[in-house]
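Take a look at the structure below.
Only one protein chain is missing from this complex, and each of the others stays in its spot.
Naming follows writing order (A and B), and every chain is counted from residue 1.
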Amino acid sequence: MSSSNQSKRKKITDSNLLLTITIVVFFLMYIGAILFQGKGFLKPQTFFNILNANAALLILSCGMSLVMITGGIDISVGGVTALVSMCCAVYLDFHDGNVLGAVAIALAIGLAFGIVQGFLVAYLDIQPFIVSLAGMFFARGMTTIVNTNPFNVANPEFVAMKDTRIVVPGMGSINKLGKYVNAYVEIGVIVAILVVIVLFIILKWTRLGRYFYAVGGNSQSALMLGINVKRTKFLSHLICSFLAGIGGFVYFMHVGSGAASHAMGAEMNAIASSIIGGTMLTGGVGNIIGTFFGVLSLSTIQNIVSSAGLDQAWWTGITIAAMLCLFLVVQSVVMTRKNKK
Amino acid sequence: MQTKKSNYTSISEMLGKLVKQQIFIPVAALLLLAIFNLIADPGFYKISYGVNSAGSPVLSGYLMTILDYGSELAILAVGMTLVTASSGGQDISVGAAIAIAGSVMLKFICGMNTPVIIAFLAACVVSMFFGAFNGVLVAHFKIQPMVATLILYTAGRSIAAWINNNELPIVSDPKFAYLGGFIPGIPIPTPFFIAAAVVIISLLVLRFTNLGLYTQAVGINESSSRLNGLNPAFIKFITFVILGLCVAVVGLIKVSRLSTINYSVIAKDIEMDAILAVALGGNALGGGKFNLAASIIGAYVIQFLTTTLYKFNVQSDALPAYKAVVVIFLVVISAPVVRDYISSIGKKISHKEVA
Partner (left out) sequence: MTNFKTSRYNETISLGDGIVKKSLLCLSLVAVCLLGVVYFGSVVKVDDAIQLEEDVTPDGIVIGFSQLGAESDWRTANTESMKAAFSEENGYELFFDDGQQKQENQIMAIRKFILQEVDYILLAPVKETGWETVLQEAKDAGIPVIIVDRMVDVADESLYVSWVGSDFELEGAKACEWLNTYTKVKNIPPEEIHIVNIQGTIGASAQIGRTASLETAARKNGWNLLAMKSGEYTQAKAREVMGSFLRKYDNINVVYCENDNEAFGAIEAIESAGRKVGSDIQNGEIMILSFDTTKAGLTDTLNGKIALDTECNPLLGPRVESMIQKIENGETIEKKVYVEENIFSTDKSVKMISIGNTGYPVTIITQDILDSRTY
């Protein structure tokens, strides 16, 4: 009796409390947006537009959460996204490539970054922050080396794919001319949701998932339990960078161009989303559903700030940072209390 | 045979000692770069003497560029080394903090017409405040330094733009430009003197106070330093505040160079260079023992590298890729795992030779 009670409460302390906060925040914010921003937010398409624009960020954040659960961090994901976009764009437009080839390039870049970074972090025991910082700078630099000037991809096959819309039934709305317009999402959103589901299953119900939590929670005891800590860390970085490759392609599909400035600061948004979603930087605690809501919260804030009609773009940065600060402090307080008990 | 062997060991011992010196890494890197440039194009070392628009004598050339821009980095490296040593992490918000410091300075000089010194002091206070903010997050809330400073990294440039209402005021006083340029009559760039002053002050502080010792103690083992009566949280906090002060000084130089500021571009990616300077100085990025002189040399080496790359017409946007390769190389060879591996190989070889 007491033990089941105990475990229930324990769960609330860690992941679920933070998750609850995130979900509540998101709903409060969306309601606030409807109240203050008027009719635009009432149409489901506004929500789908947020999803469309942030599908890539969602994928990056999932990878980030995974790495953070194992106690690492990867700030190269934004750079990898830019590199993937640029390489795919160059391949499609300058080398008459096809879309399948572009997907292969994207995945290959992601894997390559994952293998190198994972090896350096897991087997050479170098701080993940330094490794991925170098990775980020390498990717950003390489992007300009591949091609300096931004350009839009004109490849017809790709453009057709970019403009493909998946209709969400029953969510449409009537526009100004009185016509019924279907609500839609882009292909990227489907990919992102698949990623969320797959990762959720891995983390929740597989042995590998448990390993990730165990290594992040306490790598010493994980080692004693016979878990291959190095391999687990390696895998987490590999998956994260691989997801960055997928996210990069989804991003590319959304914007349809290659540019060195693409996904600038995406890594920070991904980290912020994960933190807001209740993933702890110290490792061992985190939840993909939380990350999903973290991304939604973050992008809704951005949407609110930008549609509030302020030309002072700095409010976006400041509000995100304020939220981040709040969540970090809450996490820290939760952790300290837990340690004291 | 016997003599030969002892000779061999004494040389290798000496070499080993030399290599073990922390300062060896940055000096070796500096020499390597210097030799590379000498072979590639001796014109690199040409220093020409001219007169600038204000009519004062100036020295110009690649070496002067290194001295000039490396000084900013050297100042930052001082603060970053202390932060690294005490907290075992790095501050990634220095670039954003420089933007804030610069913005505060411009607000005071252009908005309120105060003298430069007051503007500078105000910038110092603001930077130290933001340093303290980072320090509290790290020391009191025990958040990893890189993540704690992520907050300021995200918000810093926005705050900088906000302070001046996104305007780009321009300082018209020509004397203000001396700080980032040349003082009339002195042909060496002023930032070098500022950096020298900062370095001397910090060396004196480390020499005559216990700050250095305490910092290392906290960095090596926080719990044992607490048992020895130190207050680790306070030491960490104070190193972040010191870094804030360094940031304000660099902000002064940066703003003086252009007489204005561009919030999104000023000191972009400088945090990477500052961290790199610390790493290149052979300091453990995980905290503990540190060597300030090595970091400072490291800073100039980085500028040397940057200038060399520029000279070979590497686009400024592509620069990070090359630097990243250097960083990875450095951290890999300094990783304990790799060092152990190399030394075990070395032992095997020497074992074989003896046998």
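Assume a contact is a pair of C-beta atoms (placed from the backbone, for glycine too) under 8 Å apart; a residue touches a chain by one contact, two chains touch by 3 or more.
As the structure is a computational prediction, the values presented were derived from the model and not from experiment.
The residue from A:F113, A:F249, A:F293 or A:W315 that touches the chain not shown here is A:W315.
Only one of the listed residues, A:H95, A:K176 or A:R207, touches the absent chain: A:K176.
Touch with the chain that is not drawn comes from one residue among A:L60, A:L203, A:A222 or A:I304, which is A:I304.
Taking the whole complex into account, chain A touches the unshown chain at residues 2, 5-6, 9-10, 12-13, 17, 20-21, 24-25, 28-29, 32, 35-40, 43, 45-46, 49, 53, 148-152, 163, 173, 175-177, 179, 181, 254-257, 261, 301, 303-313, 315-316, 319, 322-323, 326, 330, 333-334, 337, 341.
Against the chain not shown here, chain B presents residues 50-53, 58, 60, 166-168, 170, 181, 258, 260, 262, 264-265, 316.
The definition used in the following text is that only the chains that are shown with their structure count from here on.
Rounded to whole angstrom, the centroid-to-centroid distance between chain A and chain B, based on C-alpha atoms, equals 32 Å. Note for the complex: chain A touches chain B at residues 73, 120, 123-127, 129-131, 133-138, 140-142, 144-145, 148, 260, 265, 268, 271-272, 275, 281-282, 312-318, 320-322, 324-325, 328-329, 332-333, 335-336. The part of chain B that touches chain A in the complex is made up of residues 89-90, 137, 141-144, 146-148, 150-155, 157-159, 161-162, 166, 269, 272, 275, 279, 285-286, 315, 317-325, 327-328, 331-332, 335-338.
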